[in-house]
Structure formats: structure tokens, C-alpha cells
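Take a look at the structure set out below.
All protein chains but one are shown at their positions in the complex.
And then subunit A:
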Amino acid sequence: MKRLMMLVMVLVTISVGASAQKEKFKALFIYNFTKNVDWPAQLKNNQFVIGVIGNSQMAAELQTIALTQKVGNLPIKVVNSASPDELEFCHLVFLSSSKTAQLPNLLGKLSGKQTLVITDGKNLATKGSAISFIQDGDKLKFEISRRNIEKQGLKSSSALANLGILVD
């Protein structure tokens, strides 16, 4: 019995260092989208700014990605905000589903500012966002509007259009 207890204790001790995994796939996708969109050269200055509205967990997860990853050669800065007013200088803005009502206001603020707007909900790419996550049963999909991407002065890869649900 003593040997048994020792064995269990050794294995439990090994495991103490492990921490809970909290990242979400949506954050992985947002990071992945940055590899599939091209921002104008003048915006490639000292950092790549991602703004998040209404989802502090998403901001925290993007922050975790920012610790180890870059967009191109630029380090990532994550700005967690409650309103669109603070996010005028972002390369990318994620608007959480609970703040969808703020989309028209956000688009107004970001008009012509080369910002990729990502939303979370159905039919939002037809309402002005560039990319919008949708949940189809168990599957995570995304709508994409090439017109809205171009309207913001950005270019997207063909992979993005091919793999998403094109709305225009």
C-alpha cells in the first residue's frame, strides 16, 4: 500500500505545474486572419493594434497570443475597450456579439481608416463588417465581405474568400 501511495503522490506532484488552458479558437482565427489580409505600407510602423469591444476574455486571449507572436514583423498590442470611440487607430477591431448594436457607430468612426472589422453573429458581413463569425451547429464558420474589406482600403487573400462564406 505504501508503494501505491508513493506512486500516486509522485504523479500528482509532477502535475502541479500544469495550468488551465483558456484560449479560444476565435482568438486563433483572428490571429490567423491577420496573415490573410494586407494592410497599406504606411500603417506598418511600430506595432499592430488589435481593439476588442465588449469581450475582456477575448482581449485576454489575444494578449496571450501577443506575447509570442507578431503580425509580419510588428509586435501586437491589444486594446480592450468598452466603446468604439477609443479604437480609431486600430488595424483590427473585434466587436463582440453583445455589442452588435454598436456596429453602425463603429463603422462610422472607422470609415476610411484601413481597419479590419470583425464581428460575431449571422448576417453582419452584409451589414458592413469585413468578417463575421457564425456558429453552424457544432461548426465554427465565418462570413466574409470582400467589398467591405476593400472599402476599408485593405486587401484579402483568396484563401480567406474561398474558406469563408462569401456574402457578396
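Everything below uses one rule, namely that a residue touches a chain if its C-beta (ideal position, glycine included) is under 8 Å from a C-beta of that chain, and two chains touch if they have at least 3 such contacts; residues count from 1.
Everything below uses one rule, namely that contacts and distances are computed from a predicted model.
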Identity of the absent chain, which is to be given by its UniProt protein name, from "ABC transport system permease protein", "Na+(Or H+)/acetate symporter ActP", "Iron complex outermembrane receptor protein" or "Ion-translocating oxidoreductase complex subunit E": "Iron complex outermembrane receptor protein"
Residue of A:Ile65, A:Cys90, A:Ile118 or A:Leu154 in touch with the missing chain, whole complex considered: A:Ile65
Touch list for subunit A against the chain that is not drawn: 1, 3-4, 7-8, 11-12, 14-15, 18-26, 28-29, 31-33, 35-36, 65, 68-69, 135, 138-140, 159-160, 163
